[in-house]
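There's a structure below that I have some questions on.
Note that one protein chain is taken out, while the other chains of the complex remain in position.
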Amino acid sequence: MFEMPSGAEIQSIISTLKGGAGYFIPEIYLSVLFMVLILLDLVTGKKNRGLLATATIAGLLGSVYFIFKQQTMPDVQFFFGMYALDRFGIFFKYFFVASGILAVLTTMVDDQLKKHESGMGEYYALLVAMVVGMMMMASSTDLLMMFLAMELVSLSAYAMTGYLKREPRSSEAALKYLVYGAVSSGMLLYGFSLIYGMTAETNITRISMVLAAHGYDPLVMILTVLLIMAGLGYKMGAVPFHFWSPDVYEGAPTPVTAYLSVASKAAGFAMLMRFFFVAVPHGFDMYVSPLHIDWLSILMLVSAASMIYGNVVAIWQKNVKRLLAYSSIAHAGYLLLGIITMDQLGTQAVLVYLAAYLLMNYGAFYVVILIANHTGSENLDDYKGLGKRMPLLGAALTVFLISLVGLPPTFGFIGKLMIFSALLAKGSLFMWLALIGILTSVISLYYYMLIPLNMYLRESNTPEEGVITTGMGAKIVTASLMILTLWFGLFFQPIANYAKYSTAIFGAFLN
Amino acid sequence: MMHSLIQLSIAVLLLPLLSFVVLIFFNRRLPRGGDFVGVGLLGTTLAIALYIFWTVIVQHYDPAFRLAWDFTWLDFGNVPGVGPLQVKMGIVIDNLTAIMLAMVSLISFLVHLYSTGYMKGETYYGRFFAYLGIFTFSMFGIVLSDNLFSIYMFWELVGLSSYLLIGFYFHKDSAADAQKKAFLTNRVGDIGMWLGILILYSQFHTFGYQEIFAHIKNGDFHMSQAWLTAAGVLLFMGCVGKSAQFPLHVWLPDAMEGPTPVSALIHAATMVAAGVYFMARIFVLLTPEAQHVIAFIGAFTAFMSATIAITQHDIKRVLAYSTVSQLGYMVLGLGVGSYSAALFHLLTHAFFKACLFLGSGAIIHAMHHEQDMRWMGGLYKKMPWTFVTFSIATLALAGLPLTSGFLSKDAILAGALGFAQVEGGGIFYLVPVFGFAAAVMTAFYMGRQVWLVFFGESRTHLKPAEEHGHDAHAAHGHDDHGHHEVHEVSWNMRLPLVILATLSVFIVFSPDPLDGGKGWFMHLVQTPATVVASTEAAHEGAKLHAPEAGKLLAEAHTDTQHVEAAPAAHAEAASNEGEGHGPVYADPRQAEIVHMTHANHWNAIKLSSLMLIAGIGMALIVYVFRIIDPDKTAQAIRPLYLYSFNKWYWDEIYDATIIKGSMLISKILAWFDANIVDGLVNGVATVFRKFAFFNGGVDKYVVDGLVNFTAFTVQTTGAVFRKIQTGKVQTYLVMVVFAVLGWFALYFAHLVK
Amino acid sequence: MLTEQLLSIGVNHFLTISVILFGLGMFAVMTRKNAIVILMGVELILNAANINFLTFSKYNGGMEGVMFSLFVIVLAAAEAAIALAIVINIFKTFKTVDVSSVDTMKE
Partner (left out) sequence: MLSLIVFLPIIAGLVILAVPSSQKQIIRIVSLLAALAQGVLAVLIWRQYDPTMAGIVAAPGGSPVGSFQMIERISWISLDLGSFGPLNIEYFLGVDGLSITMVLLTALISIIGVLSSWPIQKQVKGYFILYNLLSTAMMGCFVALDFFLFYVFWELMLLPMYFLIGIWGGPNREYAAIKFFLYTLFGSVFMLLVMIGLYFSVTDPLTGHHTFSLVAMADQANYIKGAILGPDSVTWRYVAFIVLFVGFAIKVPMFPFHTWLPDAHVEAPTPISVILAGVLLKLGTYGMMRINFPLFPEVYQAGLYVIGVFGAINIIYGAFCALAQQDLKKMVAYSSISHMGYVLLGLAAANTEGMIGALYQMFNHGTITAMLFLLVGVIYDRAHSRQIDKFGGLASYMPVYTGIVIVAWFASLGLPGLSGFISEALVFVGAFTAPVTRPIAMVSVLGIVFGAAYLLWSLQRMFLGKRKPDALYDLEVDADGHEHIHFHDWKGKLDLDARELTMLIPLVIIVIALGIYPMPVMGLLTASINKLVQVLAPVAMSAVH
């Protein structure tokens, strides 16, 4: 019943692809980088760690150039409307490249991975693959593309999580991540299939048009929504789809944990925003009751649950990585607040918050790694008295944590400020959410401050070893991250403006 | 340009302060602890004060003399709703001020002089004079100030100096207790005074006497008359504290822990009189109701403390209670409206009571700090000077004719009688009754004292030894002289006695030994007309005498000598009155009282003389001829005796109620603070330890850290939630599925209905 | 006769089957202890989705569904590869493929 396409059609298809490829250069470039890295690993023997790392960083930096060139291009959808080139996507491209670079930097200082004798080639390759996947997640406009991108990210993430083969916790994490991820993406896929069934479309713009035009059967719609939310929520690590994250974050190699907790979460949000803002038709009668049947109420509950759960449970953690894992759940909740407002300010706030989160979370993990290199553990008790032994790192970590709490004058505070501004700009409508956010951030202060508490206020039970020295490079990275966190805390204008600029594409879809 | 008198009075005010400043910093560096500085400066002060006295009293000799000067102290700018607002500080000099200045500076100087002998060899000799200096300064402040705010400030400062001086032997616990007690008791009074001031300020936005009186006269007082009465009574509370009236009299006897010169200066002559002086200053705004309260409290105090004084053994305590009783007289006098009489008594009492205290000080000094009269006796031979002066003062206190005390006390009693009649008798007769009863007892206990101290055989040997030794060392910084014979005191202690004794003779105040009214004092310090709107309509007495009052007023216009206008019934009495040209009282009640007072002049004299004779007679019978054995009597009426001896148990009562009470409250509140308010923390902590899943340290900080009950909930929820994270990936999946299905079910239900 | 029956097969039949498959897959994933069986469950889920796609593609016309299912099949293969690698690694370290016994990290 399907007749073969004629030659002419094939010609046109090819030409379209060629045309589209022009807008696809960063992705292509990074895919090439991916292969180059594997080859590099093969040609150079085992003693290639430094080389690979530098190559990766160089490559990623290179990609910035191509992304920058895209800024001048017009917003287009290409590959038959499967993929879009727009400011929103570009913002996230920058974001993911940056996170990739930071991931490499963190990897370079991590002793755990150093001890890991087998080559690191695959590691860096996978890292780059993940960058590509996340870029695609951010800019896909078609269900199929979204699914593929998401799978690409997930698969590389599984591999990276389990990269420490000798480390039981790493393997366990990988297994849990895999099973959980596979099921979640299965649900997502099923949801997609239902949408496809309802609209006979896979392009999100057209989907929204069809849904708006013909309406839909609410029951099926609910099911679809829930299934898709399960898939996206898993990426974002939001309650109640977060269960994988604490274990995975704890088990995975710390650089990977950082990478997942920042980058893939961000990718999840990027995709959510695109899908939620574009594909879902919303009339403006959405603020009826939190229990009203729509995406918004689901997101509200998810966000509230994430903020409360993440912060409350984090109080209990004694392992710093796990603590940060739970806190990242809470942060997912805060980010969702920005999306809920469904307006430009909210979106802008989310982007700013993500940028802040990138800096402060990576900073925190970076210092945690450096400390772990010396203490060999991530347990709170082993942080006692470290403040005196590593003044710079201690100060930096404190700054990052304060920023995570959201106290001025740090970038984290700006993130929270903008999120809450977005909420209150809607009047008293979302006051309850704002209150939850505020109160939970007070709770978060408590567990975040446990770390400085141990570092400064308590004497280490082991005899004083004197100052711990870290490499100059590490010092520079930490210091620059700290300074950036503080700098953007005081002068956040450029980033906020750029975020605003990037949200412009939703103008039509947001009120 | 300030009037020269003002400048002089400022000098009078500041010189003692100078002496304080110099001595407090340099007393150790100066020779003789710098006492000459104190004495010298006070001498100068005295000279200036006397000059002021001379100019005002002798030269002007004008009842209406008044001189005022003030400056802006606080400037509140242009206050919304009020307009420009300042708080002014100022000085006022009138006859009363001049007299007080002279009196205070004189006694203060004498006490300085006396102390050079009495305090010789004390550890903190120099500091003592510094304290005297600051006291004198603040006392002058009270006398000179022209507004409520500044008088309140100096009031407190006087309290401070009294605090310091009572606690001069601060290493004695009794002294430390006494000084604290004095200060706190006074503070209680001051609260009332402060509230009274606030009532007036809240109406007029000023503190100045004249402004306030003017406002009240114009009827600017917008609250009810009751508030004005309240203001009067509250202001009177300040006097109750300072002048040791019932119920705040308890501190004064304990204050005798201070060195005797201090007792003479502060706790007999000047400071305690400040209360009366203050009441005099605000006399005109007292409503009749307020005056009743004052009169009764005064009368009761006079009576009560007299009863107590009868049975005391400590020579200074007897005097202390007699002081309280005499102050009671003054307050009574003010209460019954015989203003000038009260102030007259203030003056005379200052002299003879100071004389008595200094005399007792001389005795104590000579007896090596023996204060118990039971162990004295037969001193008249050994200390003739002291004996003579002491007995003169005693007679003055007892109110024997030819003494100053007679003049003033009699005037007050006359006033009391008049008051009782005007108010329509009944309950109001209690006031004079108390007064006369007190007079009897005064005569009695003073007689007793003189006899016990000066006559009979020396009973020193009867004293249980250990007690004696203890006292001597405790009371004395260090024992410079051993136990040699009792001897007359040196000149610098004798001179003050003589001066003060001479000042206790009638001639100083009035040519007529029987009528102070003829004296210069009563002429210069005349009862001012009240500014309170008359509320006589309700008044028994006023109804009674309304016609006279009216006539009196009518004719007062034609002829200022309202005395002639007085009804014939009182003509004879009236003609005896010295007031050729007294003031005219618009307020009928006041006019009545003044009038009846004069009417009762002779009755008062007769009665009080009777009382005096009775009292001294009793004393003779009991102690001289020993017809009645005091101890046996004491046994016979033991409960009464104990009641008096233990000062009506007021200390015990207060201790049991107020002090214990507030300590209890404070304990309770502190507990409440530590355990309830804060302690959702600790409470939670205890509850929580049962939930403690790990290292007690951390969970303590967890719990205490989160300082409120949410801590608990947060903790427990956290503890429950984290259990969800089982570590088994399949349970995770189950939960996700449940979540999805749950939501689906929820919405399904929502949808179908 | 067989053909009528075949012709009478409609969307609902396909969807029913896919739902059943999905449910079975979910059930397997949630209950089976053996990692391999769990992976099979995942495959069932994916294929349930595939059936949907193909069905809708057939009845809505248009090729997206077909493409979708093709890609899903490919991805399923890739996922299986990685999954097996991880499972083998688990077996090496834990000497078991019983998922429920792999729970060193919790709370």
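We call the chains A, B and C, going by the order they appear; numbering starts again at 1 in every chain.
In the analysis below, contacts are C-beta pairs under 8 Å (C-beta built on N, C-alpha and C of every residue); 3 or more make two chains touch, one makes a residue touch a chain.
Everything quoted here is computed from the prediction, not taken from an experiment.
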Quick one: jot down which shown chains the absent chain touches.
A, B
Touching the hidden chain, out of B:Gly167, B:Gly447 or B:Gly727, is B:Gly167
For the chain left out of this view, which of B:Gln203, B:Ser322, B:Ser510 or B:Gln526 touches it?
B:Gln203
List every residue of chain A that touches the chain not included in the displayed model.
343-345, 348, 388, 391, 398, 402, 407-409, 413, 416-417, 420-421, 424-425, 427-428, 434-435, 438-439, 441-442, 445-446, 449, 452-453, 456-458, 491-493, 496-497, 500
In the full complex, chain B touches the hidden chain through residues 73-82, 85, 149, 152-154, 156-157, 160, 167, 170-173, 175-177, 180, 183-184, 187-188, 190-191, 194-195, 198-199, 201-203, 205, 222, 478, 662-663, 665-667, 669-670, 673, 677-678, 681, 700-701, 704-707
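Everything that follows uses one rule, which is that only the chains that are shown with their structure count from here on.
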Chain-level touch network, classified as line, ring, star, complete or other:
complete
Measuring from the mean C-alpha position of chain B to the mean C-alpha position of chain C, what distance in angstrom results?
99
Please work out the Cα centroid separation of chain A and chain B, and write it as a whole number of Å.
80
Where the CA atoms of chain A average out and where those of chain C average out, how many Å apart are those spots?
27
For chain C, residues that touch 2 or more chains besides their own
26, 29, 38, 99, 102-107
Which chain B residues touch at least two other chains?
722, 725, 727, 729-730, 733
Give every residue of chain C touching chain B within the complex, in rising order.
26, 29-31, 38, 99-100, 102-107
Which bits of chain B are touching chain A when the two form their complex?
693-695, 698, 701-702, 705-706, 710, 714-715, 717-719, 721-722, 724-725, 727, 729-730, 732-733, 735-736, 739-740, 743-744, 746-748, 750-751
Which residues, counting only chain B, touch chain C once they are in their complex?
722-723, 725-730, 733-734, 737
